[in-house]
Structures are given as C-alpha cells and as structure tokens.
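Other chains dropped; remaining ones untouched in position.
The letters A and B name the chains in turn, as written, and every chain counts its residues from 1.
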Amino acid sequence: MDDVERLVAIEEIKQLKARYFRCMDTKDWAGFEAVFTEAAVMDMAEEAGDVVHGAAEIAAYVRGHVDPVVTVHHGHMPEITLTSSSTATGIWAMEDVLRWPEGGPLGAMHGFGHYHETYERVHGEWQIATLRLTRLRRDVEPAG
Amino acid sequence: MDDVERLVAIEEIKQLKARYFRCMDTKDWAGFEAVFTEAAVMDMAEEAGDVVHGAAEIAAYVRGHVDPVVTVHHGHMPEITLTSSSTATGIWAMEDVLRWPEGGPLGAMHGFGHYHETYERVHGEWQIATLRLTRLRRDVEPAG
C-alpha cells in the first residue's frame, strides 16, 4: 500500500469504530452487527468472563446487556497500524457511562480502558475482526 | 475529488470543529463566529427550543448562554462524508460539562449526545453550515 491508500484505510477504520459506538448508544442493532466480520470475536473475559463468537452473536450479546440501558461509549486516541492491504490492528482509549433503568442489575457504571482490536477488509469494506477490552478503572453504583 | 483532496478536506473539517469547541470554552467569540457560514443555522430545538439563524446571531446566542459559565465541550468519533468538493456532512459524539457561577439559572450540567452537521467550503475555507444537537443523556444540578 502507498501512503494515500494507508491514510484512506486509517480514516475508514476510524469511521468504522465511530459507527460501532454510535450504533450501540442509539440502539441501532442492525448497524451494530454490520461493523463486525461474520466470524468476529469479542473478548470480554476481563470485563464479564465472556468471549463471544460471530457478528450476529456479538450483536445479540451486547443488545441483551444494554438495550434498556442509557449508554454512552466514547473512543479516543486511535493507534491504527496497517499490517497488509486488508488487515490492520488498533488500540483505542475508551470511556463508558451507563445508567440502568429501575430494576436493573446495577444502578450506574462509569469506566475507562482500552480496546485492542484487529480489522479485516471484506469485499472492500473494513470490519472489526477481533475486539478485547482492558480496564484502567471501573466505578459501579449498585442498584438503588 | 481524489482521495488526497478528500483526506485534506476531512482533516480541515476536524480542525474547524476543534476551533468550534476551543473558542467556545476559552470564550473567544470572534473566533467562534468565524467557524460558521454567514447564513449558518444552529438547531437547538431538542436542547432549548431554539433555532438560530446567522453566524453573528449564533455567536451572540451561545455567548449569551455560556459566557460566564465554566464550560467544557469535547467532540469524538467524527463521521465526515464529502458530498461534493465544497460540501460535506458530519456526525460527532459529544460530551459537555458546565458549571454556572453563583446566581446562575442552574448549578451544573453534564451531558452527552451527537452533533449532526453540514459544512460548506467558502472562499477555500471550510465552515459549519448547519448544526443540530441530539442528546443521549443530560444530568442537571439545580442552582445551589
């Protein structure tokens, strides 16, 4: 890849991750599923003990956890590296702010950490292939 | 536009939006007005019931609301799309943190949402043509 192709890919991956966040927080679950490769793996082992396989399963898993929750997820300071013309790695700083409705398992959560990701270009479109979340800090308010 | 022209435009629009935030939070009202096209429209209907027309009027409106307020506005995860060589659309995740002085209408506000924007290139410089704010969450502390 030349410099321009690399810069275009980096910008496309940034916009891909933007859709990941926006679709989760606006509960656009079809849009959310579309950011992942069919065989994507979401590693939430540190967070919740779970490793989820498959775009449809990831969307169902996340929807099951946060559909009724007011969620805010922001990503910052991407470090995206192209490893070939159709593969890339990325690290993102993140912050999330969640508030559960009455009767939820928690009251609120405010966290910070990093996403460690890989990407693949499938039929010309970048998608998230693997995602692993590590935490710097996680403050939880119990259900009231 | 070729890829390089498109990437240059996207970077210029990101820096335009950076000036929007920095000028508001440092109360540089001349710099703030300069980020908008002369006929710009700021749609704060969801936020405050207001739709403001014109760069000078937008700057006066925002200044009237936040000049004495300690404000922090951050933008995240831009999705900028060029629709021609001189027009573009953008979505930005946002967070704002406000603290009013003694005697203000509120004590504090902490919010999250998205800006939905359009941009125009006027005399070679990108400016914000329209801006609409939608909210995910808005936490308010009454005046103490």
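Definition applied: a residue touches a chain if its C-beta (ideal position, glycine included) is under 8 Å from a C-beta of that chain, and two chains touch if they have at least 3 such contacts.
Predicted model only: the values in this text are computed from it and were never measured.
This structure file defines a homomeric complex of 3 copies, of which 2 are shown in place.
Please note the rule applied: only the chains that are shown with their structure count from here on.
Bringing subunit A onto subunit B by least-squares fit of CA atoms involves turning it by 120°, to the nearest 5.
Separating the CA-averaged centres of subunit A and subunit B is a span of 26 Å. Across the interface of their complex, subunit B is touched by residues 4-5, 7-8, 11, 14-15, 17-19, 21-22, 25-26, 70-72, 74-76, 97, 99 of subunit A.
Note for the complex: subunit B touches subunit A at residues 3-4, 7, 10, 76-80, 91, 93, 95, 112, 114, 136-137.
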